[in-house]
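Missing here: one protein chain of the complex. Every other protein chain is in place.
Labels for the chains are A and B, by order of writing; each one numbers its residues from 1.
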Amino acid sequence: MFRKRPEGSAATVWVTVEGREVQVPAGASAAAALLLAGLAATRETAVSGAARGPYCLMGVCFECLAEIDGVPNCQSCMVTIGPGMAIRRQHGKRIATPQ
Amino acid sequence: MTPQRIDLAVVGAGPAGLAAATTAADLGLDTLLLDEQDGPGGQIYRGIERAPDGRNKTTPLGVDYLAGKPLAAALRASRAGYLPGTTVWHIDADGTLSVLDKNGSRTIRARRIVLATGAMERPVPIPGWTLPGVMTVGAAQILLKTGDLVPAGRSVLTGQGPLIWLAAAQLVRAGAPPALILETAPHRNYHAAARLLLRALWPARRQLAKGLGLIREVRGAGVPVVREAVGLAALGRGRLERVAWNGGEIAADLLLLHEGVIPNIQISLALGLEHRWDAAQLCWRPVADEWGATSLPTVAIAGDGAGIAGAEAAALTGRLAALDAAALLDKLDPAERDRRARPIRKALKRELAIRPLLDALYRPAPPVLVPPDDVVACRCEEVTVAQIRRAARLGAPGPNQAKAFTRCGMGPCQGRLCGPTVSAVMADALGKPIAEIGTYRPRAPYKPITLRALAGLGASPSAGS
Partner (left out) sequence: MQRIDAIVIGGGLVGSAIAYGLARAGLKTALIDEGDVAFRASRGNFGLVWVQSKGLGAPHYQRWTRRSAEEWPKLAAELVAGTGIDPALEQPGGVHLCLSDQELDERRARMEQMRAEAGNFGFDYRMLGPSELKDMLPRLGPAVVGASWTPYDGHANSLYLLHALHNGFVQRGGVYIPNRTIDYAAAQPNDFRLGSGADEVAAPKIVLAAGLGNAKLAPLFGLRAPVRPQRGQILVTERAGRVFDMPTTTVRQTVEGGIMIGDSMEDVGFDTSQRPDVMAAMAERAVLSFPWLAELQVVRAWAALRVMPPDGTPIYDESEQFPGAFTANCHSGVTLAGAHANVFAAMVAAGALAPEMVPFSARRFDVPQAA
């Protein structure tokens, strides 16, 4: 869906998206990493299971919910990536883990 | 736990908040600037501290973007405290802010608060707008500002307003021109605007020239433009595949929507501030006086959160709110406040001269506010326009009862995105003006907070049942 501008800044960070390594410009959000990894649908809703992707990227719509470093339902557009961050799609309702 | 005590809390580090915090600190107020983003700049100047420095560096974002540099630098040079990555999740009328950062939740007690929480893009509920691959124009801009990312494949921009031309020009410069622009401004807007053009021509000459320049730049780059596009729809299975309008259809990987920006009133509504319906900008705005003072004695509001006026005006209103805070907290003589405000007001008047023209020219067409029945109005709870109409038919007198009946506005976005649509649809269904119908009454937490963070706030468990 999105690509890096070749002239863009050189600093990058490695993260994993759905377990796959992706090189993302420093300062970008986890939502940007999902998009850069080529995912359009980044979650399924908790209501009907419909596929959704980020919409506003400014923290308003909560369409970018994703699992970040094991924490479900993170607003990924408001999380700046860090080295080694593990980003995954959010599948419907989160799991609460009473064990 | 005793709260940190300060003179002034400024919420939001866009141009309004940056200017307010810097000015207030310079006047001797113990000031804290809070923002949930990890750097200063707000929406327009997002990622500004990472932007290239020096005279000969250029960015596809343009010179207006770089105008954010000195604002951010002034903040850093000032004595104002700046807390990035800090979300305000509750504000009490007495001036206590509950804030959340990576260490958890805590409270800050301010003698005065300036809300500078800015604007959001107006929701554009067209059929298919929930498909992955449909985003806002501002979202694409944010990707460019924070990560140097540009659309890959075919992108279509649709909507209207100055920002769509700015974004299109930025994408052209960034080497990713859109495949098509579908401009939605209805023809009759031009007639309405023509009347105002003469009046704005001289005072707003610079802005007008800039705007026309952007349009020329985009057209000059060979980007096709369809004007007066109506009946827009995003089509595809599981993701966007095509964009259709009355009279055409195009394959697309990305659809970017934009119908202007509206004040982000989540906090001002939750605080119970008085609001009014702005019939020119078709949005709710908090009622504020010439200093930004609101109906609540502790709270002022500055920037686009008080009504859309743009980045330069935002910085100016931020300064005014700071001057007033200094006067109210006895750091500045009222006469001196007025004297310092004079040149600011003059500049503000210049900035505002173009607004009536822009408001008329880019007034959204009726279906933007009241979409067709099968369109999803509330994306979080997946509630359609038809369901909201049904609630109205059953007697729900307004958006809050409709919310109780249909769950619209109860999802994680707390009605930020469906609020405008639900109010307009209720008004339409009940045959009443939106001003009479009202809007949601949102509540804290303004942003989600874990029970762990909430529990750590440190109150004795005396209440509870």
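The rule we apply is simple: a contact is a pair of C-beta atoms (placed from the backbone, for glycine too) under 8 Å apart; a residue touches a chain by one contact, two chains touch by 3 or more.
For clarity, every value in this text was computed on a predicted model and none was experimentally measured.
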Which residue of B:Ala77, B:Leu201 or B:Ala455 touches the chain not shown here: B:Ala455
Given A:Met1, A:Val22 or A:Ala46, the one touching the chain that is not displayed: A:Ala46
Residue touching the undisplayed chain, where the options are B:Val230, B:Ala280 or B:Leu394: B:Leu394
Missing-chain contacts mapped onto subunit A: 46-47, 71, 73, 93-99
Touching residues (missing chain, whole complex) on subunit B: 90, 92-93, 96, 98, 105, 107, 391, 394-401, 404-407, 410-412, 414, 437-438, 441, 443-445, 448-452, 454-465
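The rule we apply is simple: only the chains that are shown with their structure count from here on.
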Geometric centre distance via CA averages, subunit B-subunit A, whole Å: 23
Residue numbers on subunit A that touch subunit B, as the complex places them: 1-9, 24-29, 32, 35-36, 40-42, 45, 47-48, 50-63, 65, 73, 75, 77-78, 80
Residue numbers on subunit B that touch subunit A, as the complex places them: 36-39, 43, 47, 50, 52, 60, 120-121, 130-136, 138-139, 142-144, 146-153, 174-176, 238-240, 253-254, 264, 379-382, 411-413, 416-417, 447-448
